[in-house]
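Here the complex is missing one protein chain, while the rest keep their positions.
Take a look at chain A:
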Amino acid sequence: MNKHQWQYMFHDTKLGLKRNKGAVMASVTLLFIALCLIGQLLLVRAYITEAVHYVESQVAMKVYVEDGMAQEVAAILAEQSYTKDVNVETGAEMIASLAFFFEGRTHLLESFTDGRVPDAVKFSVKDAEMMQVIAKNLEGASGIVSVVYPQQMAQILVSWIETIELYGVLVVLLFFVVAFMMVYSTCHLAMYKRQQELKVKLLLGMNPKIVRMQFLMEGVVLGISGACIAMLTTAVSYYTVYAGIHQAVPYLGKLHTMDLVMVCSVQLVMGVFLSVLASYISTRDVIADV
């Protein structure tokens, strides 16, 4: 391609978008809706991540030990047949994991740090039904101060969380497929109207790669436009809705700026990918036939 052909391609891309405003609006709107939904799903997931991690970390038996006994007790428990996995949590680590629940209420957290929090050995068991029996056996053993194990409700909650996470991933994938189908249908309809333009250019000797590139570039512009509006909506919801929820219910979750950046990046990449793929598939058959 020489420099004139590049110029003509950019010019034709601009002209194509300008003279097909209806199709452009439809494509951008559909992209915006799909990316918005996906962005909100991802934001919610990020928002409750810390709370979910905390709950998951507590669904394990905790054995509080005397000073300096943590590693020894952990090694003994690791050898037991009922143990699935073991790790040591120091008092300082336990307080740090609680910190996000006390945002805005640091005076309450300080009361924890003022007191003594013993080290603990956390371990999960292979058979949850055996937890009560195992706890009873461990209580009173040398080096062990107390044994805590999750009630049935916490285990049910974790089970729900795992199910929701799995379905959450499937829902995002489903949204992605639905978004692609919507954008593809719109691009295909728009392409039907412009088939003649494509066909004429090919019959006049234009390189098919250049013809395709023009329509792919139009796809890129559509993708970026839809993604930008979705990113803006996501940012507004981040600073208004989620910030408001966090103020009212701080222990439910928290979002970091990096979460917003990640979600917006995913929206941008997905937006461009969806529209370019839809443009490519829409033009493929016409280019092959002429």
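Just so it is clear, a contact is a pair of C-beta atoms (placed from the backbone, for glycine too) under 8 Å apart; a residue touches a chain by one contact, two chains touch by 3 or more; residues count from 1.
Heads up, the rule we're going with is that contacts and distances are computed from a predicted model.
Novice: Choose one: "DMSO reductase", "LrgB family protein", "Nickel import system ATP-binding protein NikD" or "ABC transporter domain-containing protein". The correct choice is the protein name in UniProt for the chain not shown.
Specialist: For the chain missing from the view, the UniProt record says "ABC transporter domain-containing protein".
Novice: May I ask which residue of A:196, A:240 or A:265 touches the chain that does not appear here?
Specialist: A:196
Novice: Check each of A:71, A:90, A:207 or A:265 against the chain that is not shown and name the one that touches it.
Specialist: Of these options, the touching residue for the absent chain is A:207.
Novice: For review purposes, identify every residue of chain A that touches the missing chain, sorted by number.
Specialist: Those residues of chain A that touch the unshown chain are 1-2, 4-5, 7-8, 12, 15, 19-20, 194, 196-197, 199-208, 290.
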